[in-house]
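Only a portion of the chains appears, each positioned as in the full assembly.
Letters A and B mark the chains as written, and numbering starts fresh at 1 in each.
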Amino acid sequence: MGYIMGCVQLKDEYQEAAMHGYDDDKAKVIARLRRIEGQVHAITQMVEDNKYCIDVLTQISASNSALKSVALILLDDHLNHCVRQAAVQGGEVADSKLEEASAAIARLVRS
Amino acid sequence: MGYIMGCVQLKDEYQEAAMHGYDDDKAKVIARLRRIEGQVHAITQMVEDNKYCIDVLTQISASNSALKSVALILLDDHLNHCVRQAAVQGGEVADSKLEEASAAIARLVRS
């Protein structure tokens, strides 16, 4: 279940369905992001302290993987809530949500 | 030129050559890492504030690209200093530096 509170554009009845049960994932996502923030802070400190380059690179690769994992959780939640409800609602809302999701996936795959 | 102060394993004469001229890049790398740390902090805040999932994903993709760019600067510096001097020094030091660099590149490519 996702954190996405604002499935913008959805009618109230779909909005409500789309919002059901986010709270668990929101906490998990925030906890992971805080950990990544700490990792990046530690990487900066490593560079400040002239730590060995390869060790810095290892930490950057780990942060990248961790960010991707968070992105995949958010994307899964988004598909399961906003996109799903938009598809049920149909019409232009569905078209625009699906186009938007595809564009976000493309940015992530190429990042 | 890179920030890598510690080309571990290198003899002093190579060490010195490997260390020449890092200061500019060190400042640039730190500045970029601080900016990424700020980005990740802002992403956490977006999730706290229930901002729209797609906007969060866009920021995560941007942070990923930014981290990769920093990694490529560090890697370039590492090749130009530590690996280069290790190659000149030759023997096991060269072997081990090259193996280590390849492993770091593989982790980055797969992250």
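As a working rule, a contact is a pair of C-beta atoms (placed from the backbone, for glycine too) under 8 Å apart; a residue touches a chain by one contact, two chains touch by 3 or more.
Remember, predicted model here, so these are calculated numbers, not experimental data.
Copy number for the full complex in this structure file, with 2 chains shown: 4.
Operating definition for what follows: only the chains that are shown with their structure count from here on.
Per the touch definition, chain A reaches chain B in the complex via residues 2-6, 8, 26, 29-30, 33-34, 36-37, 40-41, 43-44, 47-48, 50-54, 56-58, 60-65, 67-68, 70-71, 74-75, 77-78, 82, 100-101, 104, 107-108, 110-111.
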